[in-house]
Structure formats: C-alpha cells, structure tokens
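Structure in structure tokens, see below.
Moving on, here comes chain A:
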Amino acid sequence: MILNMLVAGFGGQGVLFMGKVAAKTAMLEERFVSWLPSYGPEMRGGTANCAVCIDDKEISCPLITRPETLVVLNTPSFERFTDAVKPGGRVFVDSSLVDKKTDRTDIDAFYIPSTGLAEENGLKGLGNIVMLGQVLRQTAFTGLETLVQSMKECVPASKAFLQEANERALRLGFSYCAVQA
Partner candidate 1 sequence: MAVIFQKTKGLTDCETHYCPGCTHGIVHRLVAECLEELGVLGKTVGVCPVGCAVMAYDYFNCDMVEAPHGRAPAVATGIKRVQPGNVVFTYQGDGDLAAIGTAETIHAATRGENITVIFINNAIYGMTGGQMAPTTLPGQVTQTTPYGRDTGYSGFPVKVCELLQNVDGVAFAERTAVNTVAHIRQAKAAIKKAFTCQLEGRGFSIVEVLSTCPTNWGMTPVEALGWVEEKMIPYYPLGNFADRDVHRKPEGENV
Partner candidate 2 sequence: MSQKYLMKGNEALAEAAIRAHCRHFFGYPITPQTEVAAYMAKRMPKIGGTYLQAESEVAAINMVLGAASAGARAMTSSSSPGISLKTEGISYIAASDLPALIINVMRGGPGLGGIQPSQSDYWQATRAPGHGDAQLLVYAPSSVQEMVDLVIRAFETGEKYRCPAMLLADGMLGQMMEPVSFPDEIALPASKPWALTGTGEKRRPNIINSLYLTPSQLEEIVRKRFERYELIKQNEVLWDSYRLEDAEYMVVAYGATARICKAAVEIAREMGVKAGLFRPVTLWPYPTSQLAECAKKVSRILCVEMSMGQMVDDVRLAVNGTCPVSFYGRTGGIVPTPEEIAQQITALAAAKA
C-alpha cells in the first residue's frame, strides 16, 4: 500500500483536514483512496482520528487497525495507538504537545515539534500542515507539488487567503530535518 495512515489528536487540531489533504493527492494521481473519520457527539475538543488508505488497487477495507504510518498530535492518541503500529512502520509525534517517547525499536519514531515550528514561523494553528510536510518527506507517498495542489483544492474559497500560509507550513515541515530517535 502506498499510504496507510492513521492521524489522531484532538478535534479542532485539523486532524480530519490533514487526512483529507493527503487523501486528495490520490485523486490527482488517479489512485484508489479512502478516508474514514472516527466521530463522537462532540464536534470540537474531543478526540478525533481519521484513517487514510492510498493504493494502486482497490481499497478492500477502509478501516485501519494496524497503521503503517501513525501521526499523533496529543498524548492520549500517543498512548492509545503507538502499540498498534505495524512492525517496520513509523510514528510521527508532535513533540511540542506530547512529552513521551516510544520504547519500541521495531518502528521508526519521528519527534517533530510541529506546533512550535508553526508558531515560531508565524503559522499559528498550522502545526498539522507542518506535520504533513514531514510525513511526505519520510514516506514520499506523493510529490510535494501534488500535495500543494491537493491542499489548494481542499481549502474552501472562503479561506483562500490561508493558501499562502498553508503552503509555507507544508514546505517548512517538508524541509525540517528530524532527529530520529
């Protein structure tokens, strides 16, 4: 599978949006894709996650129980999902928000201070996009320009003014050199 990614965090962190931007690249590249959110009664503030599968063949099951790629943007998600990552897989941790490290040695762990990076660069609230840039760097599930294009298509016209900042956040995350644990 080209991408088998679970993104988890709090509602309002852009978890679902981040997954959607990744999913949309598959549309541009005419690949098969599914995007499956988990949802609770709370629209904001609760836990949220979404599963994105991209493949060259039909996606049999959109549900991800053993992610190859895990992105965690808060501590509860780190605790809940890190053990589920497939051996040989990878976890991306927003180290600005999660003060923990995994003991697992059979997966790659990337600790990216994405929220902090975004804030330092005047991109407050775009930590999710910074993280997506880094995911791209490490997984190469698509091309950078495809991802930029996908983001353009995911941002509604009413928020088009965010486009420039979004793109900057993506490139920032992409060029960030993580210290691999």
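Definition applied: a residue touches a chain if its C-beta (ideal position, glycine included) is under 8 Å from a C-beta of that chain, and two chains touch if they have at least 3 such contacts; residues count from 1.
Inclusion criterion for the candidates: all candidates are chains of the complex that A comes from, given by their letters.
This one's a predicted model, so the numbers in the text were calculated from it and none came from an experiment.
Within this complex, chain A touches only one of the listed candidates (1 or 2), namely 2.
Against candidate 2, the residues of chain A that register as touching in their complex are 20, 23-24, 26-27, 30, 32-37, 39, 41, 59-63, 65-66.
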